[in-house]
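I'd like to ask some things about the structure below.
For this view, one protein chain was removed and the others were kept in their places.
Chain IDs A, B and C follow the sequence of writing; residue 1 opens each chain.
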Amino acid sequence: MIQILFFFFAALAAGAAINVLVQKHVLYSALSLILMLTATSVLFILLGADFLAVIQIIVYAGAIMVLFVFVIMLLNLPVDEDGADRLRWLKFIGIPLGLFFLFLVTATLWNVQAGTGTQSRFVGSPQAIGQSLFTDYLLPFEVTSLLILIALVGAVVFAKKDL
Amino acid sequence: MLETWVPVLIFFILVAGFGTVSLVLSYAFGPKKPDARKLSPYECGMRPIGSARERFSVKFYLVAMLFLLFDIEAVFLFPWAVVYRDLKLFGFFEMLLFIVVILAGYIYAWKKGALEWER
Amino acid sequence: MSEYLTSSDFMILMIKIIVIFGGVMGALVYLTWIERKVMARVQMRPGPTRVGPFGLLQPIADGLKFLFKEDVVPANANRFLYIAAPVVSLIPALLSFSVIPFGPWLQVTDLSVGLLFIFAITSLGVYGIVLGGWASNSKYPLMGAMRSSAQMISYELSLTLSVVGVLMIANTLSLNQLVMSQQRTWLGFIPRWNIFLQPVAFLIYVVSAVAETNRLPFDLAESEQELVAGWHTEYSSLKFAMFMLAEYANMVTVSALATIMFFGGWSGPLVGPHWLKAALPTFWFVSKIFLFIFFYVLLRSTIPRFRYDQLMNFGWKVLLPLSLANILATSFVVAIS
Partner (left out) sequence: MIPASWFLILSAVLFLIGVLGFFLKRNIIALLLSVEIMLNAVNLTFVVFSNQHRQISGQIFVFFVLVVAAAEAAVGLALVIAMFRNRESLNVDRSNLLKW
């Protein structure tokens, strides 16, 4: 049963990710990415990271992708102008090489069957995350605020025309 | 714990089914007599001028961007709030520092007029 | 697996799901009747009276009418997104009922992150509106959609932040435990509801909730004098009804959350025989929600609409700093006590 769920949502995530690349209009790509993020958050639930799954939807699907969709609508982009690109040939090397990489990874991991992911549930509850985040990872947490500050200032500077 | 999520999945299937069925129903039962006037975009009876998809003010970007960055802050506040009893005053000061730094950015955005809607 | 599907646990779960889904759908349909009646009374009109006694069959007539209306897809609309948008906005709106405790026993599932689950789900509701407006490929819907989504995300922020104060007191994200934490009383008769501890948070929550659901006085998205009907101008038949249903569902959800977080959820005096004691919590919960809805409708029929810049300024320059200040003040008080 749980395997069926895994395969369904794994296929959904991978399919949506591929669809991001295939779509010509970038709005469809963004929507497809939202689907992929949702599928991934279901996988997080399978792995016991309930809190993260919800946070992933709030931040990624509910905020980051909203920003993307807004910008796409704001600029009212024409359909992807893929035209005569000088990097056309990249496709013919990149995809086979990528598949080869994938083969290597799969072959390596296939032999490491020992560890089983979801045998006994290990739940990332908000309490556990809070305990760890605000004691062991205090410094990264505070530095995060600086990162947000810098991003805010940077974005305001770039986006406002007349300062 | 996974068991607590199974009902959500069932509920989702039910709701999605409901949505799809009502789409199909309205497609099946409604009459279909389209004509050019009926299918044209609504412009109070006028002929539409130009494309509907105009470019929007950069304000909308700024709002979404500010929302995103403050949402991140809110996301940090949740795990903080649920363990607050154990952190006590220490927790208060760490969050004070965090909020003050972000507030600096907020004040900057305010001073630069990113929060003004009129301009 | 198969033994789970035939177990009594599963049967109970299915019964709960059907009861909650059916009850909620019925309530949503009848909310339109309540709203029309109350608004009419405020404006000294009788409201719907023709269909059934007191117009009680009016919602059903409306529903049937929606069903038999022509299903128009505008010529230059983006067909797939245009059809998908109502479903996209309906699914999140209804899905949040899967975690709301309608009573000690009447809850589909009690997630340990229930509150955040509702926030996550409702934050996806923005897409229904944005896509609906964009896919229509018409000016009014697009403007309405952009306005509405900008407004929703702005107020979603203060909505999320206003809750943090309550969480600091309750220390849990599970909705059922949030209700449980408010069971006791002060001095034996004042219920230990969070509204007495967090009045500022409650005010912020109510204002943001009204704005978040695009209701008057904050219905800038569909201010009919300017934008016809906002993002659903081009929608007709059941697709329009689905948008409406989603709006009412969101209204009930935010009212239910307010009840759970600030008014003790399903708690209330329990008297009488066993069956009454089992049924009363749900009754209290529904009545509290109903009071909120009533307040919503009164608000709609009495207060004039804000201007859009006022709305955005209020959200960003007043509510946001206020909710941050509330969080810091609460945390300071909790820390020293």
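Going forward, a contact is a pair of C-beta atoms (placed from the backbone, for glycine too) under 8 Å apart; a residue touches a chain by one contact, two chains touch by 3 or more.
Source: prediction; values computed, not measured.
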Displayed chains contacting the withheld chain: A, B
Residue numbers in subunit A that touch the chain omitted from display: 2-3, 6, 10, 13-14, 17-18, 20-21, 26, 29-30, 33, 36-37, 40, 43-44, 46-49, 51-52, 55-56, 59-60, 63-64, 67-68, 71-72, 74-75, 77, 80-82, 85-87, 90-91, 94-95, 98, 101-102, 105-106, 109-110, 112-113, 115-119, 122, 124, 128-129, 132-133, 136-137, 140, 144, 147-148, 150-152, 154-159, 161
Residues in subunit B touching the chain absent from view: 58, 61, 65, 68-69, 71-72, 75-76
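Here is the rule we go by: only the chains that are shown with their structure count from here on.
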Comparison of B-C and A-B (more C-beta pairs in contact): B-C
Subunit A and subunit C: spacing of chain centres that average the CA atoms, whole Å: 29
Separation of subunit B from subunit C, taking each centre as the mean of its C-alpha atoms, in whole Å: 15
Shared interface positions of subunit B, touching two or more other chains: 1, 5, 53-54, 56, 60, 64, 66-67, 71, 78, 82-83, 91, 99, 106
Multi-chain contact residues (two or more partners), subunit A: 50-51, 55, 58, 62-63, 66, 70, 73, 123, 126
In the complex, subunit A residues that touch subunit C: 1, 27, 31, 34, 50-51, 54-55, 57-58, 61-63, 66, 69-70, 73, 123, 125-126
Contact set on subunit C toward subunit A in their complex: 1, 111-113, 116-117, 119-121, 123-124, 126-127, 130-131, 134, 142, 146, 149, 153, 173
Residue numbers on subunit B that touch subunit A, as the complex places them: 1-2, 5, 53-58, 60-62, 64-69, 71-73, 75-76, 78-80, 82-83, 86-87, 91, 94, 97-99, 101-102, 104-106, 108-109, 112-114
